[in-house]
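Part of the complex only, each chain left as placed.
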Amino acid sequence: METHEFVTAIDTIWVLLAAALVFFMQAGFAMVETGFTRSKNAGNIIMKNLMDFSIGSLTYWIVGFSIMFGISSNGFIGNMNLLSTGSFEHLGLTVPKEAFLIFQTVFCATAATIVSGAMAERTKFNAYLIYSFFISLIIYPVVGHWTWGGGWLDGLGFMDFAGSTVVHSVGGWSALMGAWIIGPRIGKYTKDGKAIAIPGHSLTLGALGVFILWLGWFGFNPGSTLSGMASNDIAHIFVTTNLAAAAGAFITMVITWLRYGKPDVSMTLNGALAGLVGITAGTDVVSAVGSVAIGLIAGVTVVFGIEFIDRVLKVDDPVGAIGVHGICGAVGTVSVGLFAVDGGLFYGGGLQLLFVQVLGVFAVALWTLATSFIVFKTIDSTIGLRVPEEEEVKGLDIEEHGIESYADFQVKGISMTN
Amino acid sequence: MSDLVKIEIITRQKKFEELKEALNSIGVAGMTVTQVLGCGLQKGKTEIYRGASYSIDLLPKVKIDMVVPDSSTDEIISITKKVCATGTIGDGKIFVSPVAKVIRIRTGEEGPDAL
């Protein structure tokens, strides 16, 4: 038994268990997205989440992985190898290629699944599947290549440790584009443009989802070391991840209490996620105090971000995905330029890193908005993106899937709200 | 059979248990209860959910239907007023309307005997 076998074993165990935790985030997304939307669409959302992961796993294995991690000829896109074959030795991994593949697969699926929440309750199922295919095929892998696959952003020194931008913002900006193109749900805005609340059908499931996501993040961030041997790093990442989430939840509660008069449960749940998304980019390079700061910033951002999207942009995002993943992903990535102990502005590192971080955020936003625009517009003008009005009123479950998700319960047909 | 009436009481949910006890105590055994939503003078209220306004303008109420001999009407009304009147808006209403016929399914009995 040689030393390197132990290193490989320890690193592999770490990466695989982290992958399992990140996989479980799919359950978290499914619960958050169903919990925060209406019961008549629950089965549809679940189906979208399940298919995001299933189609994503297959697509990423067949094509995406090599686009992301294939040898870079131009810094833009990797050399394609169907079925993830080939050596990938240039990555210099200490873990087997397949361990790396599964870890990257669950990351890709995370980016993909973010969108279903923002477009929930009105998107045609087949249209959604097509989008889901393209994000795993090309939109996400290209961004991944730029940053983690040896591409041009990596070359510039862009730091996005576990994917505030690569994963979350890609999901968030696609979500923004999708939700904007498809338009708001019926009843979301009054004739004079006032936003009306459409409460979710189960805060309990939504909260369960947030706890599951938080758990998953203990794989997402520390697993991104790709090494279980890096004891100090992974311990530090656990601490910063947790503190940022706690700070995000706490400050969101305080702000909603001040702004709305009462502490808002679902927004506070979003606040925890905001902290997690925000810390993801710099989880390894900021101090514990820095992580609390980033959590606080993300928590403040998410409240105003969601309000801005809802009231000013008038983009209807039922679960707050754009605010949480898009905006907080960007804010978190930029924060690395401020809080990185080594290179951050607040630690005397100057503007260099900050500039690269901002550049990276914009480049990824541009790419994602542009490509997802093309995908959604093409779908819209061919098979159509949105279900008919009658179907939206009755619910997608019965019309798209022929079921009721809660067949035993008396559902309020007329809401107590208007 | 013009001596049978249906009394509908619409009132607050939290008064229900007490009212049921009180009605039982004056011999009203049978009743049918429905969960309803109501609006009247009492209006709902507006909350903020995720920053958007969320107005609740129908309030949950309980409706109790009893078919009884007309002769019991006054007693039922007075006991209902005693139990359910809080003096604040939202206490509810009592409606009395004629019933032509009553049949007990089990036995086929008709009229007052069927109650």
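Each chain gets a letter, A and B, in the order it is written, and its residues are counted from 1.
The rule we apply is simple: a residue touches a chain if its C-beta (ideal position, glycine included) is under 8 Å from a C-beta of that chain, and two chains touch if they have at least 3 such contacts.
Note that the structure is a prediction, hence the values are computed from the model and not measured.
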item	value
Full-file chain stoichiometry, since only one instance of each kind is pictured	A x3, B x3
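The rule is simple: only the chains that are shown with their structure count from here on.
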item	value
Where chain A and chain B are represented by their mean Cα positions, the distance between them in whole Å	51
Residue numbers on chain A that touch chain B, as the complex places them	194-197, 199, 256, 259-262, 264, 266-267, 303, 306-307, 310-311, 320, 414, 416-418
Chain A contact footprint on chain B (complex, rising order)	37, 44, 47-60
